[in-house]
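Please find one structure pasted underneath; my questions will follow.
Every protein chain but one is kept in place in this view of the complex.
Up next, subunit A:
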Amino acid sequence: MGISELSDELLIKILSFLPTKDAVSTSILSKQWEFLWMWLPKLEYTSRYYLESTCERLKCFLDRNLPLHRAPVIESFHLEFGAKQFKPEDIKLWVLTAVSRNVRELEISQIYSLSLPNNIFPSSLYTCKTLVTLKLNGDILMDVPRMVCLPCLITLRLVRVTYLNEDSLQRLLSNCSVLKDLSVERGLFDNWRKFIAIVPSLKRLNFRTAHDLDEIVIKTPSLKYLDFTYYSSMIHHCLIEI
């Protein structure tokens, strides 16, 4: 009894226990294995893509293969990279594909980069009905549209994210009706002066800033856990109701 006698379903289950990179490489084992990895619901491209050359290869790979992915639901899409080798348009396209496949967890981390923030998200991300977890870390610019609605979002982490408009973050938070866990950490170069979080469902809040804000308003009547770090001596207005 060889491995080739196993059902595709079982082979895919085996692949699900491998790092994505290993799973993808099995496609050259034989024709039977060629497309099996494309049924994997969780895709993680992390911690190796810090060199220009590897980023270039990953970009080509994702451009070609992500639209052809066969899993009807992409449960999680996790991208971590260190260089600024991906153009915003590249990432936008990959996120677009993930959103169109009912993505539940989206995590994008850009480490070791100090560049101007980039808008890497399609507008469809902001109305994604299936998104449960969104974790962002990097020089990311969020252009939150007027009609933002994330009805399933439970966990939101925003590290070093900047926003196109002053009220973007407030609007985003106000339209996450089941949000339970919010973590916000300001970067060194962001543009926002206010932090307004009016989130009735919120249970956990982590907030960290190393430079001052003009205004802080937090209205979170369900809050059970608060970690608030404000390394500055100046604040003009602060209202916290929990």
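The working rule: a contact is a pair of C-beta atoms (placed from the backbone, for glycine too) under 8 Å apart; a residue touches a chain by one contact, two chains touch by 3 or more; residues count from 1.
Following the convention adopted for this analysis, contacts and distances are computed from a predicted model.
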item	value
Among "Tubulin polyglutamylase complex subunit 1", "Proteasome subunit beta", "SKP1 component POZ domain-containing protein" or "3-ketoacyl-CoA synthase 6", the UniProt name of the subunit that does not appear here	"SKP1 component POZ domain-containing protein"
Residue in contact with the excluded chain [from A:Thr26, A:Thr46 or A:Asn65]	A:Thr26
Candidate in contact with the missing chain, chosen from A:Lys13, A:Arg57, A:Arg193 or A:His211	A:Lys13
On subunit A, residues whose C-beta touches the chain left out of the figure	2-4, 10, 13-19, 22, 25-26, 28-31, 33
